[in-house]
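Here you go, one structure.
In this view, the complex is presented without one of its protein chains, the others remaining in place.
The block that comes next holds subunit A.
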Amino acid sequence: MIGIVDYGSGNVQAIATIYKNLNLECKIIANPSELELADKLILPGVGAFDATMEQLLESGLKEKLDHLVLNEKRPVLGICVGMQILADSSEEGLLPGLGWIPGKVKKIDTSNFVHKPYLPHMGWNVLKPLHESIFTDIEETLGFYFVHSYYFECQNSENVLGTTNYGAKFTCAVKHQNIYGMQFHPEKSHSNGVKLLKNFASL
């Protein structure tokens, strides 16, 4: 069963709907004691870094997640801010992140933009993926849907799973052992997004 961790972030239902349509079992989980039931976990994300971390700490979810992900090595997929909190820290907030993948979250630098330097980076962009089973059958030119102003800068290049370009090249997918993070929204990325969520379920 795939557990979609509910910490007050949006887009929880959109992910659940995709799994429901794929006939894959999933559950939206807000109670730390129920996390145990999930053999895979998704950290969805719409919102600010600190608000998300606060919610994880106050609800008691963080402690349980740390155990399941770091000790029991259950696969986890962080999406958007759910990916950013995998890092040690973020320029967007003051609180430390989960620190599961070494790195810092930084604001996209628009100073070299030829066109208007607007943030957030919003719309469909292409992901340059590394060969990984989570990207099986992904059609590169169809891209993924992004909405964000910050990006994950990995400390170790071996954690970079994919990059995209918006003004400059930046990391938009990360991996460390059982831990995955995607900056874009698979739940809003039509066929590519469905494939990615399906691939994660069959890891």
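Observations
Everything below uses one rule, namely that a residue touches a chain if its C-beta (ideal position, glycine included) is under 8 Å from a C-beta of that chain, and two chains touch if they have at least 3 such contacts; residues count from 1.
Following the convention adopted for this analysis, contacts and distances are computed from a predicted model.
Here one chain is missing from view; checked against "Flavodoxin", "Imidazole glycerol phosphate synthase subunit HisF", "Spermidine/putrescine ABC transporter permease" or "Carbon monoxide dehydrogenase small chain", UniProt names that protein "Imidazole glycerol phosphate synthase subunit HisF".
Remark: the omitted chain is touched by one listed residue; of A:70, A:95 or A:126 this is A:126. Across the interface with the omitted chain, subunit A contributes residues 10, 13-14, 17-18, 46, 116-118, 120-126, 141-143, 145, 147, 165-166, 187-190, 193-194.
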